[in-house]
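Every protein chain of the complex appears in place save one, which is left out.
== chain A ==
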Amino acid sequence: MNYFPDEVIEQVFDYVTSHQDRNSISLVCKSWYRIERLSRQRVFIGNCYSISPDKVIERFPAIRSLSLKGKPHFADFNLVPYDWGGHVYPWIVAMAKSKVNLEEIRLKRMVVSDESLELISSSFANFTSLVLVSCEGFTTNGLKAVAANCSLLRELDLQENEVEDHRSQWLNHFPESSTSLVTLNFSCLKGEINLAALERLVARSPNLKTLRVNRAVTLDSLQKILSWAPQLMDLGVGSFIHDPDSETFYKLKNTIVQCKSITSLSGFLEVAPYCLPAIYPVCSNLTSLNLSYALGIPASELIKLIRHCKRLQRLWILDCIGDKGLEVVASNCKDLQELRVFPSDPFGAGNTVVTEEGLVAISFGCKKLNSLLYFCHQMTNAALITVANNCPNFVRFRLCILDPTKADPLTQQPLDEGFGAIVQSCKGLKRLSLSGLLTDMVFLYIGMYAEQLEMLSVAFAGKSDKGMIYVLNGCKKLRKLEVRDSPFGDAALLADPGKYETMRSLWMSSCEVTLGACKALARKMPMLNVEIIDDSELTVDEALCGGAPVAVTADGDDKQKVEKMYLYRTLAGPRNDAPEFVCTL
């Protein structure tokens, strides 16, 4: 390959798009490293603290697309304190200063300030794409800046962010000249928007393919919007309540029939069951359906709807569909690849709306299933073994039993055998989340069989350090391990310090790990940041009862247990934006 001029090699590299592949080719030799780095346009940083923005820019001066992830995954479940970090602002500042031609920013679990958004909108002339997933820290004022200043904006995709509404009328700030939108998703916004402005915006955006609106968009506004955008492929409905006998509703039904390109439907943040039949005409084309926010639809209506959706590949639904409803899914949706069943009443005693039976039915009917997130009240080993036999193609298998240490109700046994069957059968499994009563045995199985496993989530499981050691030893491709409330301690943590340099991160909370062990690990592995997190903010009641906060510092007693530890490999050293309740050892 060294006989070819660089330009030729670069052309070849253009066909190599995945991040992992590009990382691999950059390791081949010095000249490939150089050619690759100068031509890389899309950069993905899985942990924003693993490297400094300046180093990224230095290595990849042609960067056009930056993807960053910030907080650890368990932040989604409130285990990470609010001010832990994950700020994007320093990255934007560095990019702006160095004048890279940034066109796309994709962030997940990061803190994004209005300042950051304003800086983005004013620094990058060719900016086209902003995707924020599970982020927070910004308001509609920041959105106003993006709308007003990013004249070439094609994609504004806000997924499940916490956005403060400052009544900024941000939608009005898209200039009349803005006609380039392809994707607009503001479903997570809680406030009001100017419906007329939205309708005008849609009307002048002929390339709009994805539109997901928020709850403030009423059904009759939706009707007007759809009449302007029959080319839509991905629709997220806001409020779907109306008098079904009204003229508006009649018009809506006719408008929907014209939308022959819709293949993805979501939203229904507010919905009345008697309005659902309006969408039946598009169901036969649907490949993706997300009804997981649609509370209040009885199982019977859901089932009627599903019967129309023969081409579904992805289904996100609430557990009120019930086991019977899942049987209908199994018999109707033969192409189903991804299923997520969310709990409609997470803290209730559960009149067992969804149990192992629903999952088993799915496994018999949907042989192509490769991705699962399943919240249920109980699970049995027999069911898991059946599922494993029926569906060997799982790439992601996440089971959440609402009572986290519940045994197999038929046999009272732990669920080790069931999960063991899953990892043994699904040779391509990359992501696994465990729940239910589990001993060290399940980890032995995971270590032995889950050769492709990249991410493992553990809660209330295991009996001893051996459990974690099995996993660390066995799963060669492990990148992320997150553990809570499990009896893994110092021996497990220190069993193989070098392993953590092959991984992105390790989270351990409410385990048996002591401060001394964390310190020892940090000493031994200078390329890791070992963070101890303690945020003992108390409620008024606890304060009044005489409770006192305790801040964990490196000066504490080595034998004390560490409540939350997060470690990750990094080239950037200890971060300088850590709040007072985070101590990097």
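A few comments on the model shown:
Everything below uses one rule, namely that a contact is a pair of C-beta atoms (placed from the backbone, for glycine too) under 8 Å apart; a residue touches a chain by one contact, two chains touch by 3 or more; residues count from 1.
In this section, contacts and distances are computed from a predicted model.
You can't see one chain of this complex, but its UniProt record names it "Auxin-responsive protein", from the set "Auxin-responsive protein", "Alkylglycerone-phosphate synthase", "Transcription initiation factor TFIID subunit 5" or "MICOS complex subunit MIC60".
Taking the complete complex into account, A:E160 is the one of A:D14, A:E58, A:E160 or A:D243 that touches the chain left out.
Among A:H19, A:K324 or A:K463, only A:K463 touches the chain left out of the display.
Only one residue in the set A:D54, A:E563 or A:D577 touches the chain that does not appear here, and it is A:E563. Looking at A:E118, A:D440, A:E454 or A:E531, the residue that reaches the missing chain in the full complex is A:D440.
Mapped onto chain A, contacts with the missing chain fall at residues 74, 76-79, 81-82, 134, 136, 160-166, 188, 190, 269-270, 292-293, 295-296, 342-352, 375, 400, 402-407, 409, 412-414, 417, 420, 433, 437, 439-441, 444-445, 447-448, 457, 459-460, 463-466, 469-470, 472-474, 476, 484-487, 489, 491, 494-499, 501-503, 509-512, 525, 534, 536-545, 547-552, 556-557, 560-563, 580.
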